[in-house]
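One structure is given below, encoded as C-alpha coordinates.
The other protein chains are all here in position, but one chain of the complex has been omitted.
So, chain A:
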Amino acid sequence: MRGSLPPAEPFTFQPHPEARDIRRELPRHRGKHRQRQKMIHSLFLINCSGDIFLEKHWKSVVSQSVCDYFFEAQEKAIDVENVPPVISTPHHYLISIYRDKIFFVSVIQTEVPPLFVIEFLHRVADTFQDYFGECSETAIKDNVVIVYELLEEMLDNGFPLATESNILKELIKPPTILRSVVNSITGSSNVGDTLPTGQLSNIPWRRAGVKYTNNEAYFDVIEEIDAIIDKSGSTVFAEIQGVIDSCIKLSGMPDLSLSFMNPRLLDDVSFHPCIRFKRWESERVLSFIPPDGNFRLISYRVSSQNLVAIPVYVKHMISFKENSSSGRFDVTIGPKQNMGKTVEGVVMTVHMPKAVLNMNLTATQGSYTFDPVTKVLTWDVGKITPQKLPNLKGIVNLQSGAPKPEENPSLNIQFKIQQLAISGLKVNRLDMYGEKYKPFKGVKYITKAGKFQVRT
(Lines give C-alpha, C1' and ligand atoms only; values in the text may rest on other atoms or scores of the structure.)
Protein backbone atom coordinates (compact mmCIF):
# COMPACT_ATOMS: atom_id res chain seq x y z
CA MET A 1 0.00 0.00 0.00
CA ARG A 2 1.60 3.19 -1.09
CA GLY A 3 1.11 6.49 0.57
CA SER A 4 0.02 8.23 -2.54
CA LEU A 5 -3.40 9.22 -1.36
CA PRO A 6 -4.41 12.63 -2.44
CA PRO A 7 -4.68 14.76 0.64
CA ALA A 8 -8.09 14.32 2.07
CA GLU A 9 -7.85 16.01 5.44
CA PRO A 10 -10.20 18.94 5.02
CA PHE A 11 -7.60 21.41 6.21
CA THR A 12 -4.81 20.94 3.79
CA PHE A 13 -6.83 21.72 0.73
CA GLN A 14 -9.23 24.36 1.88
CA PRO A 15 -10.71 25.86 -1.22
CA HIS A 16 -9.45 29.31 -1.81
CA PRO A 17 -12.20 31.80 -1.00
CA GLU A 18 -11.98 33.27 -4.47
CA ALA A 19 -12.06 29.91 -6.09
CA ARG A 20 -15.44 29.92 -7.66
CA ASP A 21 -14.46 28.28 -10.85
CA ILE A 22 -14.01 31.43 -12.80
CA ARG A 23 -11.89 29.88 -15.47
CA ARG A 24 -14.81 27.90 -16.79
CA GLU A 25 -17.01 30.92 -17.05
CA LEU A 26 -14.56 33.29 -18.59
CA PRO A 27 -14.66 33.82 -22.28
CA ARG A 28 -11.79 32.33 -24.23
CA HIS A 29 -10.89 34.55 -27.06
CA ARG A 30 -9.83 33.24 -30.37
CA GLY A 31 -6.21 34.09 -30.74
CA LYS A 32 -6.16 34.51 -34.50
CA HIS A 33 -8.61 35.97 -36.94
CA ARG A 34 -10.16 38.00 -34.23
CA GLN A 35 -11.53 41.24 -35.37
CA ARG A 36 -10.02 43.76 -33.03
CA GLN A 37 -12.95 44.95 -31.09
CA LYS A 38 -12.06 47.54 -28.61
CA MET A 39 -14.36 49.13 -26.19
CA ILE A 40 -18.08 48.93 -26.41
CA HIS A 41 -19.38 46.62 -29.06
CA SER A 42 -23.14 46.70 -28.66
CA LEU A 43 -25.81 48.00 -26.37
CA PHE A 44 -29.11 46.41 -25.44
CA LEU A 45 -31.83 48.13 -23.49
CA ILE A 46 -33.96 45.74 -21.51
CA ASN A 47 -37.02 46.50 -19.44
CA CYS A 48 -37.99 44.90 -16.15
CA SER A 49 -40.11 42.24 -17.79
CA GLY A 50 -37.12 41.12 -19.81
CA ASP A 51 -37.98 42.53 -23.23
CA ILE A 52 -35.13 43.86 -25.31
CA PHE A 53 -36.67 47.02 -26.66
CA LEU A 54 -33.66 48.59 -28.31
CA GLU A 55 -30.34 47.42 -29.64
CA LYS A 56 -27.46 49.34 -31.09
CA HIS A 57 -24.33 47.89 -32.58
CA TRP A 58 -21.22 49.97 -33.09
CA LYS A 59 -19.41 47.08 -34.71
CA SER A 60 -20.85 44.02 -36.33
CA VAL A 61 -24.24 42.85 -35.18
CA VAL A 62 -24.24 40.66 -32.08
CA SER A 63 -27.19 38.35 -31.74
CA GLN A 64 -29.74 39.09 -29.06
CA SER A 65 -29.16 35.63 -27.70
CA VAL A 66 -26.12 36.98 -25.85
CA CYS A 67 -28.60 38.53 -23.45
CA ASP A 68 -29.69 35.08 -22.34
CA TYR A 69 -26.68 35.05 -20.04
CA PHE A 70 -27.90 38.29 -18.59
CA PHE A 71 -31.39 36.92 -18.06
CA GLU A 72 -29.87 33.91 -16.36
CA ALA A 73 -28.01 36.14 -13.93
CA GLN A 74 -31.11 38.23 -13.44
CA GLU A 75 -33.10 35.18 -12.52
CA LYS A 76 -30.47 34.11 -10.05
CA ALA A 77 -30.33 37.51 -8.43
CA ILE A 78 -34.08 37.50 -7.72
CA ASP A 79 -34.08 41.19 -6.91
CA VAL A 80 -33.39 43.38 -9.96
CA GLU A 81 -30.96 45.49 -8.03
CA ASN A 82 -28.79 42.51 -7.22
CA VAL A 83 -27.81 41.63 -10.78
CA PRO A 84 -24.00 41.67 -10.86
CA PRO A 85 -22.69 44.48 -13.09
CA VAL A 86 -20.04 42.37 -14.81
CA ILE A 87 -21.06 39.04 -16.31
CA SER A 88 -18.88 36.87 -18.46
CA THR A 89 -20.15 34.66 -21.24
CA PRO A 90 -18.18 32.29 -23.46
CA HIS A 91 -17.34 34.97 -25.99
CA HIS A 92 -18.24 38.31 -24.49
CA TYR A 93 -18.47 40.24 -21.31
CA LEU A 94 -21.71 41.93 -20.39
CA ILE A 95 -21.36 45.08 -18.36
CA SER A 96 -24.63 46.53 -17.23
CA ILE A 97 -26.19 49.27 -15.18
CA TYR A 98 -29.70 49.48 -13.84
CA ARG A 99 -31.33 52.90 -14.06
CA ASP A 100 -34.91 54.04 -14.01
CA LYS A 101 -36.22 50.50 -14.36
CA ILE A 102 -34.12 49.90 -17.46
CA PHE A 103 -31.09 47.68 -17.80
CA PHE A 104 -28.42 49.12 -20.04
CA VAL A 105 -26.47 46.04 -21.08
CA SER A 106 -23.29 46.58 -23.04
CA VAL A 107 -21.42 43.86 -24.85
CA ILE A 108 -17.64 43.85 -24.63
CA GLN A 109 -15.19 41.56 -26.33
CA THR A 110 -11.81 42.45 -24.97
CA GLU A 111 -10.16 43.76 -21.88
CA VAL A 112 -11.78 47.13 -21.29
CA PRO A 113 -11.80 49.12 -18.08
CA PRO A 114 -15.24 48.27 -16.65
CA LEU A 115 -15.54 51.66 -14.97
CA PHE A 116 -15.08 53.29 -18.34
CA VAL A 117 -18.03 51.36 -19.68
CA ILE A 118 -20.19 51.90 -16.62
CA GLU A 119 -19.48 55.62 -16.61
CA PHE A 120 -20.34 55.79 -20.27
CA LEU A 121 -23.61 53.93 -19.79
CA HIS A 122 -24.60 56.32 -17.04
CA ARG A 123 -23.77 59.16 -19.37
CA VAL A 124 -26.09 57.66 -21.96
CA ALA A 125 -28.88 57.45 -19.40
CA ASP A 126 -28.17 61.03 -18.32
CA THR A 127 -28.42 62.17 -21.91
CA PHE A 128 -31.80 60.48 -22.39
CA GLN A 129 -32.99 62.09 -19.20
CA ASP A 130 -31.78 65.42 -20.43
CA TYR A 131 -33.33 65.07 -23.85
CA PHE A 132 -36.66 63.51 -23.09
CA GLY A 133 -37.26 64.71 -19.55
CA GLU A 134 -37.31 61.14 -18.36
CA CYS A 135 -35.32 58.04 -19.04
CA SER A 136 -38.10 55.55 -19.61
CA GLU A 137 -38.99 52.87 -22.07
CA THR A 138 -41.85 54.94 -23.46
CA ALA A 139 -39.69 58.02 -23.88
CA ILE A 140 -37.00 56.02 -25.64
CA LYS A 141 -39.44 54.24 -27.92
CA ASP A 142 -41.17 57.50 -28.73
CA ASN A 143 -37.89 59.04 -29.81
CA VAL A 144 -36.17 56.05 -31.24
CA VAL A 145 -34.62 57.89 -34.16
CA ILE A 146 -33.14 60.59 -31.94
CA VAL A 147 -31.91 57.89 -29.59
CA TYR A 148 -30.18 56.21 -32.47
CA GLU A 149 -28.63 59.41 -33.66
CA LEU A 150 -27.45 60.17 -30.15
CA LEU A 151 -25.89 56.77 -29.65
CA GLU A 152 -24.10 57.04 -32.96
CA GLU A 153 -22.82 60.47 -32.04
CA MET A 154 -21.69 59.45 -28.57
CA LEU A 155 -19.56 56.52 -29.63
CA ASP A 156 -17.47 55.91 -32.74
CA ASN A 157 -15.65 52.63 -33.22
CA GLY A 158 -16.21 52.09 -29.53
CA PHE A 159 -14.58 55.38 -28.52
CA PRO A 160 -16.70 57.94 -26.75
CA LEU A 161 -16.98 60.98 -28.98
CA ALA A 162 -19.26 63.66 -27.64
CA THR A 163 -20.82 63.06 -24.27
CA GLU A 164 -21.29 66.68 -23.20
CA SER A 165 -24.93 67.56 -23.43
CA ASN A 166 -24.06 71.05 -24.66
CA ILE A 167 -22.38 69.68 -27.74
CA LEU A 168 -24.93 66.98 -28.37
CA LYS A 169 -27.76 69.42 -28.26
CA GLU A 170 -26.21 71.41 -31.06
CA LEU A 171 -25.72 68.33 -33.19
CA ILE A 172 -29.09 66.82 -32.47
CA LYS A 173 -31.88 69.05 -31.30
CA PRO A 174 -33.92 67.73 -28.41
CA PRO A 175 -37.58 67.14 -29.23
CA THR A 176 -40.19 69.56 -28.02
CA ILE A 177 -43.84 69.48 -28.78
CA LEU A 178 -43.65 72.85 -30.42
CA ARG A 179 -40.73 71.88 -32.58
CA SER A 180 -42.30 68.70 -33.86
CA VAL A 181 -45.39 70.68 -34.82
CA VAL A 182 -43.27 73.31 -36.52
CA ASN A 183 -41.18 70.65 -38.21
CA SER A 184 -44.16 68.90 -39.61
CA ILE A 185 -45.48 72.15 -41.02
CA THR A 186 -42.28 73.61 -42.37
CA GLY A 187 -40.61 70.34 -43.17
CA SER A 188 -37.47 71.35 -41.30
CA SER A 189 -35.60 68.79 -39.28
CA ASN A 190 -34.28 68.27 -35.82
CA VAL A 191 -30.75 67.66 -36.99
CA GLY A 192 -28.40 70.55 -36.56
CA ASP A 193 -26.81 71.35 -39.89
CA THR A 194 -23.93 73.27 -38.50
CA LEU A 195 -21.12 72.09 -36.36
CA PRO A 196 -21.17 72.62 -32.63
CA THR A 197 -18.98 75.58 -32.00
CA GLY A 198 -17.63 74.28 -28.72
CA GLN A 199 -15.66 71.73 -30.64
CA LEU A 200 -13.49 74.42 -32.10
CA SER A 201 -12.40 75.86 -28.82
CA ASN A 202 -10.45 74.53 -25.93
CA ILE A 203 -13.60 74.77 -23.88
CA PRO A 204 -15.50 71.87 -25.34
CA TRP A 205 -18.18 72.07 -22.69
CA ARG A 206 -19.41 75.52 -23.71
CA ARG A 207 -20.97 76.62 -26.93
CA ALA A 208 -20.15 80.02 -28.30
CA GLY A 209 -22.59 82.78 -29.02
CA VAL A 210 -24.79 82.18 -26.02
CA LYS A 211 -27.28 84.99 -25.52
CA TYR A 212 -29.78 85.64 -22.77
CA THR A 213 -31.90 88.66 -22.01
CA ASN A 214 -31.89 87.77 -18.33
CA ASN A 215 -28.46 86.71 -17.19
CA GLU A 216 -28.70 84.41 -14.21
CA ALA A 217 -26.42 82.10 -12.23
CA TYR A 218 -27.91 79.81 -9.60
CA PHE A 219 -26.09 77.41 -7.32
CA ASP A 220 -27.79 74.70 -5.29
CA VAL A 221 -25.70 73.33 -2.44
CA ILE A 222 -27.27 69.94 -1.77
CA GLU A 223 -26.00 67.77 1.04
CA GLU A 224 -27.06 64.23 1.80
CA ILE A 225 -26.35 62.56 5.10
CA ASP A 226 -25.44 58.88 4.93
CA ALA A 227 -25.58 57.39 8.37
CA ILE A 228 -25.94 54.19 10.30
CA ILE A 229 -27.34 54.65 13.81
CA ASP A 230 -27.20 51.67 16.11
CA LYS A 231 -29.83 50.36 18.53
CA SER A 232 -28.77 52.61 21.36
CA GLY A 233 -28.89 55.74 19.21
CA SER A 234 -25.17 56.26 18.81
CA THR A 235 -23.69 56.88 15.40
CA VAL A 236 -21.86 53.96 13.88
CA PHE A 237 -20.99 55.77 10.71
CA ALA A 238 -21.93 59.08 9.22
CA GLU A 239 -20.75 61.17 6.35
CA ILE A 240 -22.01 63.94 4.14
CA GLN A 241 -22.16 63.65 0.38
CA GLY A 242 -22.46 67.10 -1.04
CA VAL A 243 -22.87 68.48 -4.52
CA ILE A 244 -23.14 71.93 -5.97
CA ASP A 245 -25.51 71.85 -8.92
CA SER A 246 -25.52 74.93 -11.06
CA CYS A 247 -27.90 76.48 -13.47
CA ILE A 248 -26.01 79.11 -15.43
CA LYS A 249 -27.69 81.19 -18.07
CA LEU A 250 -25.11 83.79 -18.91
CA SER A 251 -24.38 85.37 -22.26
CA GLY A 252 -21.01 85.25 -23.93
CA MET A 253 -17.96 83.74 -22.29
CA PRO A 254 -18.24 84.51 -18.59
CA ASP A 255 -15.34 83.56 -16.35
CA LEU A 256 -16.60 82.86 -12.84
CA SER A 257 -14.93 82.60 -9.44
CA LEU A 258 -16.83 81.09 -6.59
CA SER A 259 -15.35 81.36 -3.11
CA PHE A 260 -16.39 79.87 0.20
CA MET A 261 -16.41 81.10 3.77
CA ASN A 262 -14.92 77.81 4.91
CA PRO A 263 -13.21 76.06 1.99
CA ARG A 264 -11.24 73.88 4.39
CA LEU A 265 -14.28 71.68 4.77
CA LEU A 266 -13.73 70.50 1.24
CA ASP A 267 -10.85 68.06 1.45
CA ASP A 268 -12.27 65.41 -0.83
CA VAL A 269 -13.67 66.88 -4.01
CA SER A 270 -14.48 65.82 -7.55
CA PHE A 271 -14.60 68.58 -10.11
CA HIS A 272 -16.35 69.24 -13.35
CA PRO A 273 -13.66 69.45 -16.05
CA CYS A 274 -14.26 73.20 -16.38
CA ILE A 275 -12.70 73.96 -13.00
CA ARG A 276 -9.11 75.16 -12.95
CA PHE A 277 -7.42 72.77 -10.59
CA LYS A 278 -4.34 74.93 -10.00
CA ARG A 279 -6.39 77.84 -8.71
CA TRP A 280 -8.15 75.56 -6.30
CA GLU A 281 -4.89 74.05 -5.07
CA SER A 282 -3.31 77.42 -4.41
CA GLU A 283 -6.20 79.70 -3.43
CA ARG A 284 -9.12 77.40 -2.65
CA VAL A 285 -11.27 79.27 -5.12
CA LEU A 286 -13.41 77.64 -7.79
CA SER A 287 -12.49 79.37 -11.01
CA PHE A 288 -14.17 78.28 -14.24
CA ILE A 289 -15.86 79.12 -17.52
CA PRO A 290 -19.19 77.38 -17.02
CA PRO A 291 -21.06 75.17 -19.45
CA ASP A 292 -24.35 76.61 -20.56
CA GLY A 293 -27.36 75.40 -18.61
CA ASN A 294 -27.57 72.80 -15.87
CA PHE A 295 -24.52 70.90 -14.70
CA ARG A 296 -22.87 69.56 -11.57
CA LEU A 297 -20.02 71.85 -10.61
CA ILE A 298 -18.45 69.81 -7.85
CA SER A 299 -19.25 66.92 -5.61
CA TYR A 300 -17.60 66.54 -2.26
CA ARG A 301 -17.51 64.37 0.78
CA VAL A 302 -17.23 65.45 4.38
CA SER A 303 -16.05 62.35 6.11
CA SER A 304 -16.86 60.92 9.47
CA GLN A 305 -13.68 62.30 10.99
CA ASN A 306 -15.27 65.71 11.05
CA LEU A 307 -18.29 65.72 13.22
CA VAL A 308 -21.38 65.09 11.21
CA ALA A 309 -24.51 66.47 12.82
CA ILE A 310 -27.45 64.08 12.94
CA PRO A 311 -30.66 66.12 12.59
CA VAL A 312 -33.17 63.54 13.84
CA TYR A 313 -33.37 60.86 16.47
CA VAL A 314 -35.61 57.82 16.57
CA LYS A 315 -36.93 56.12 19.67
CA HIS A 316 -38.05 52.64 18.85
CA MET A 317 -39.41 49.57 20.51
CA ILE A 318 -40.04 46.66 18.19
CA SER A 319 -40.45 43.29 19.83
CA PHE A 320 -41.96 39.95 19.08
CA LYS A 321 -43.30 37.74 21.77
CA GLU A 322 -42.26 34.12 21.92
CA ASN A 323 -45.03 31.74 20.85
CA SER A 324 -47.80 34.28 20.65
CA SER A 325 -47.65 35.21 16.97
CA SER A 326 -47.80 38.89 17.71
CA GLY A 327 -45.45 41.72 18.52
CA ARG A 328 -45.30 45.35 19.48
CA PHE A 329 -44.23 48.29 17.43
CA ASP A 330 -43.64 51.75 18.81
CA VAL A 331 -41.58 54.41 17.03
CA THR A 332 -41.15 58.10 17.79
CA ILE A 333 -39.16 60.52 15.66
CA GLY A 334 -37.77 63.74 17.08
CA PRO A 335 -35.50 66.57 15.96
CA LYS A 336 -31.89 66.72 17.06
CA GLN A 337 -29.08 69.01 15.89
CA ASN A 338 -31.08 70.81 13.21
CA MET A 339 -29.66 74.32 13.69
CA GLY A 340 -33.09 75.74 14.40
CA LYS A 341 -34.51 74.76 11.02
CA THR A 342 -37.57 72.64 10.44
CA VAL A 343 -37.16 69.02 9.48
CA GLU A 344 -39.74 68.22 6.85
CA GLY A 345 -40.64 65.63 4.27
CA VAL A 346 -40.00 62.91 6.81
CA VAL A 347 -40.77 59.40 5.57
CA MET A 348 -39.89 56.19 7.32
CA THR A 349 -39.75 52.86 5.51
CA VAL A 350 -39.21 49.53 7.23
CA HIS A 351 -38.73 46.11 5.68
CA MET A 352 -40.54 43.98 8.22
CA PRO A 353 -39.54 40.32 8.68
CA LYS A 354 -41.16 37.76 6.40
CA ALA A 355 -43.24 36.28 9.19
CA VAL A 356 -45.20 39.53 9.65
CA LEU A 357 -48.73 39.10 8.40
CA ASN A 358 -50.10 42.59 8.97
CA MET A 359 -49.75 45.58 11.26
CA ASN A 360 -52.33 47.38 13.27
CA LEU A 361 -50.93 50.79 14.08
CA THR A 362 -51.99 54.28 15.03
CA ALA A 363 -50.08 57.32 13.85
CA THR A 364 -50.32 60.57 15.79
CA GLN A 365 -49.30 62.36 12.62
CA GLY A 366 -49.24 61.53 8.93
CA SER A 367 -50.39 58.24 7.48
CA TYR A 368 -48.91 54.78 7.20
CA THR A 369 -49.28 51.86 4.79
CA PHE A 370 -48.17 48.28 5.09
CA ASP A 371 -47.79 46.14 2.02
CA PRO A 372 -48.37 42.54 3.12
CA VAL A 373 -46.68 41.21 -0.04
CA THR A 374 -43.38 43.05 0.11
CA LYS A 375 -43.65 43.48 3.91
CA VAL A 376 -42.74 47.13 3.58
CA LEU A 377 -44.11 49.56 6.11
CA THR A 378 -44.14 53.19 4.96
CA TRP A 379 -44.97 56.02 7.28
CA ASP A 380 -45.31 59.42 5.68
CA VAL A 381 -44.74 61.75 8.62
CA GLY A 382 -44.37 65.16 7.02
CA LYS A 383 -43.01 67.97 9.17
CA ILE A 384 -41.67 67.44 12.68
CA THR A 385 -42.92 69.90 15.26
CA PRO A 386 -40.89 69.71 18.46
CA GLN A 387 -43.96 70.39 20.61
CA LYS A 388 -45.73 67.24 19.55
CA LEU A 389 -43.44 64.46 18.39
CA PRO A 390 -44.85 62.11 15.76
CA ASN A 391 -45.42 58.59 17.02
CA LEU A 392 -46.53 55.36 15.39
CA LYS A 393 -47.48 52.42 17.54
CA GLY A 394 -49.56 49.30 17.67
CA ILE A 395 -49.63 45.57 17.20
CA VAL A 396 -47.72 43.42 14.72
CA ASN A 397 -49.47 40.21 13.70
CA LEU A 398 -47.29 37.27 12.77
CA GLN A 399 -48.16 34.17 10.83
CA SER A 400 -49.51 31.70 13.31
CA GLY A 401 -47.03 28.99 14.09
CA ALA A 402 -44.10 30.85 12.56
CA PRO A 403 -41.04 31.08 14.80
CA LYS A 404 -40.19 34.41 16.35
CA PRO A 405 -38.27 36.42 13.71
CA GLU A 406 -34.57 36.60 14.40
CA GLU A 407 -33.65 39.63 12.39
CA ASN A 408 -34.41 43.14 13.56
CA PRO A 409 -35.70 45.39 10.84
CA SER A 410 -33.72 48.53 10.01
CA LEU A 411 -35.59 51.81 9.81
CA ASN A 412 -34.87 53.85 6.73
CA ILE A 413 -35.49 57.55 7.27
CA GLN A 414 -35.88 60.28 4.68
CA PHE A 415 -36.06 63.95 5.52
CA LYS A 416 -35.29 67.38 4.12
CA ILE A 417 -34.10 70.60 5.71
CA GLN A 418 -34.40 73.72 3.59
CA GLN A 419 -31.89 76.56 3.75
CA LEU A 420 -29.24 74.57 5.55
CA ALA A 421 -26.05 72.85 4.53
CA ILE A 422 -25.48 70.55 7.43
CA SER A 423 -21.71 70.56 7.01
CA GLY A 424 -21.74 74.31 7.52
CA LEU A 425 -20.42 75.01 4.03
CA LYS A 426 -21.22 78.57 2.98
CA VAL A 427 -20.68 80.34 -0.31
CA ASN A 428 -18.90 83.62 0.21
CA ARG A 429 -19.17 85.36 -3.13
CA LEU A 430 -19.40 84.90 -6.86
CA ASP A 431 -17.40 87.14 -9.18
CA MET A 432 -17.68 87.31 -12.91
CA TYR A 433 -14.97 88.39 -15.33
CA GLY A 434 -14.86 88.62 -19.08
CA GLU A 435 -18.34 90.05 -19.58
CA LYS A 436 -19.72 93.46 -18.80
CA TYR A 437 -23.35 92.85 -17.81
CA LYS A 438 -24.46 92.32 -14.20
CA PRO A 439 -25.86 88.85 -13.67
CA PHE A 440 -28.48 87.85 -11.18
CA LYS A 441 -26.92 85.47 -8.65
CA GLY A 442 -28.51 83.05 -6.22
CA VAL A 443 -27.47 80.31 -3.80
CA LYS A 444 -29.82 77.78 -2.27
CA TYR A 445 -28.97 75.27 0.46
CA ILE A 446 -30.72 72.04 1.19
CA THR A 447 -29.93 69.05 3.37
CA LYS A 448 -31.45 65.64 2.77
CA ALA A 449 -31.17 62.17 4.15
CA GLY A 450 -29.14 59.90 1.91
CA LYS A 451 -28.87 56.33 3.09
CA PHE A 452 -29.96 57.06 6.63
CA GLN A 453 -30.53 53.88 8.58
CA VAL A 454 -31.48 53.22 12.15
CA ARG A 455 -30.89 49.73 13.44
CA THR A 456 -33.27 48.30 15.97
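Everything that follows uses one rule, which is that contacts are C-beta pairs under 8 Å (C-beta built on N, C-alpha and C of every residue); 3 or more make two chains touch, one makes a residue touch a chain; residues count from 1.
To be clear about the criterion, contacts and distances are computed from a predicted model.
Asker: Among "Transmembrane channel-like protein", "AP complex subunit beta", "18S rRNA (guanine-N(7))-methyltransferase" or "Coatomer subunit zeta", find the name that the UniProt record gives to the complex chain excluded from display.
Answerer: UniProt protein name of the non-displayed chain: "AP complex subunit beta".
Asker: Which listed residue (A:Leu54, A:Ile333 or A:Leu361) would be found touching the missing chain in the intact complex?
Answerer: Missing-chain contact among the listed residues: A:Leu54.
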